[in-house]
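Below is one structure, written out as C-alpha cells, with a few remarks after it.
With one protein chain held back, the other chains of the complex are shown just where they sit.
Right after this comes chain A.
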Amino acid sequence: MSKLILLFLALIPLLCSSFSPETPSDRRVLVLLDDFALKSSHSLFFNSLKSRGFDLHFHLADDPKIALQRYGQYLFDALILFSPTIERFGGSVDAAAILDFVDSGHDLVVAADSNASDLIREIATECGVDFDEDPAALVVDHSGYAVSATEGDHTLIASDDFIKSDVILGSKKIEAPVLFQGIGHSLNPTNSLVLKVLSASPSAFSANPKSKVTTPPSLTGSSISLVSVIQARNNARILISGSLSMFSNRFFRSGVQKAGSPIKHEKSGNEQFLNELSKWVFHERGHLKAVNVQHHKVGEANEPAIYRINDNLEYSVEVYEWSGSAWEPYVADDVQVQFYMMSPYVLKTLSTDGKGRYFTSFKVPDVYGVFQFKVEYEKLGYTSLSLAKQIPVRPFRHNEYERFIPAAYPYYGAAFSMMAGFFVFTAVHLYSK
C-alpha cells in the first residue's frame, strides 16, 4: 500500500491535471504524423478515439513547436507516433524525452513501417522490440497472405494469430483476420514485460520482397511479431506495430480472405482489433485499483499496531477495474495475499463477494518479527497491483502463556504432594513419641 501511495505521490503533478487515479483513461493525446494526409487516410481510427472522448492534438513530427512538457508538467497523457520515417523530431522532443514520457506513466503507440527510421527503431529497442535490421524488409507469407485481385508479392498478410487475452483484445472474438503490411520485429528475450499480440504464421519470414532471398532470413515463422504491447512496471502501456497501414481506412474497410480459407469476410478484423487494443493501451480496460486495505483480529474492528503470534486475523482489500467510465468490481478467484517476512509464511487465496471486496482470515504464524501483508497481483493484461503493509508480530508476553498446562500436572502434583508429605512428616515426627 505504501508503495502504491508513493507511486501516486510521485504522480501527483500529472494526476492533478488529468490522469487521476479516479479516472485512469487518457484524455489528451498527441499525435505526431509524417504527413497531414494521414489525418484523413486514417480518420476511422482517429474518429473512433475521438468518439470515446479523447482529445487528439495533431502535429507534424518535425514541427519545431511540439513539446511534451512545459514547466516540468506533461501536457499530454499519451502519444501516438504515426511517423515511421522521421529522423529527428521537432522541438525538444527526442528518443530520451519520449522514453521519459513513458517512464513517468504515460502511454505510447508506435507504428513503424518498412524503411523505419533509426529514431523509431531506437525507441522500439528501448521498449524491448527489435525491428528487422534490413530497412527494406517486409514480412512475407506465401501461405497466409490475403487473397486479392492481383497476385502480389504476398506481403499483405491476413493474420489471425492473436494473443489469448480477453482483457487486451476485448471479450468479443475477432472473427476476421487482420490485414498487415509492414516490417516484422522480434521480442528481446531478456525483456519479461513485452507481449506478442499479433504474431505471424509459421510460414512467414522477413525479407526484402524485391530481391532474391540468398541468405536465410533473420526473422522467420511465428517468432516474428507483427504487433506487440508492453506494460511497463509503472503501468504505462506501449503498443508497437510494424505497420502503419493497418490503421488506415483502406485496411479497415477492405474485405479479407485468407489464402487457403474458403471464408471471405466482408470486412477485415483491423477495426475491431485496433479499437480494442487502443482501449487497452489507453487504460479503458484492464486497469485495476486496490483500495481500503483492512486487517484486524477476528472479532475486532480496529486495525492493531502489532499482532501477537498465533493471533487469528482477517484481511480484506477492495479491488476495482476501470471500465472506461466507472469503477466496477473486479471479480477473480486468483488474488492472493502473503504474510511475508523474507519469504511468505502464509499464502492464501482471497475469496470475493463479487462486489469488489476480497477477504480471508488466517492465523499469524508462530514466528515473531516484522511482517508484511503483501498482495502482488500480476495478471496478463491487467495493471499490476503491489500492496505491501508492514506489521510487526510479537511473541507472547510472559502473562499470556497458558496458566495450567496438562504436561505440567506431574510437577503440580509433585509440589503439592511434597508439601502434604512434609506436613504429615512434621506432625508425625513432632507428636508421635
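Operating definition for what follows: a residue touches a chain if its C-beta (ideal position, glycine included) is under 8 Å from a C-beta of that chain, and two chains touch if they have at least 3 such contacts; residues count from 1.
The working rule: contacts and distances are computed from a predicted model.
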Legend entry - Options "Serine/threonine protein phosphatase 2A regulatory subunit", "Transporter", "Integrator complex subunit 13" or "dolichyl-diphosphooligosaccharide--protein glycotransferase": UniProt name of the undisplayed chain: "dolichyl-diphosphooligosaccharide--protein glycotransferase"
Legend entry - Which of A:Asp103, A:Asp118, A:Glu133 or A:Asp153 contacts the chain that the document leaves out: A:Asp103
Legend entry - Touching the absent chain when the full complex is considered, from A:Lys50, A:Arg233, A:Arg253 or A:Lys355: A:Arg233
Legend entry - Selected from A:Ser171, A:Ser192, A:Asn302 or A:Ser432 as touching the chain missing from the view: A:Ser192
Inset, instruction - Would you write out the residues of chain A that touch the absent chain, in ascending order? - result: 2, 99, 102-103, 126-128, 190-193, 230, 232-234, 236, 238, 306, 342, 368, 370, 372, 388, 390, 392, 394-398
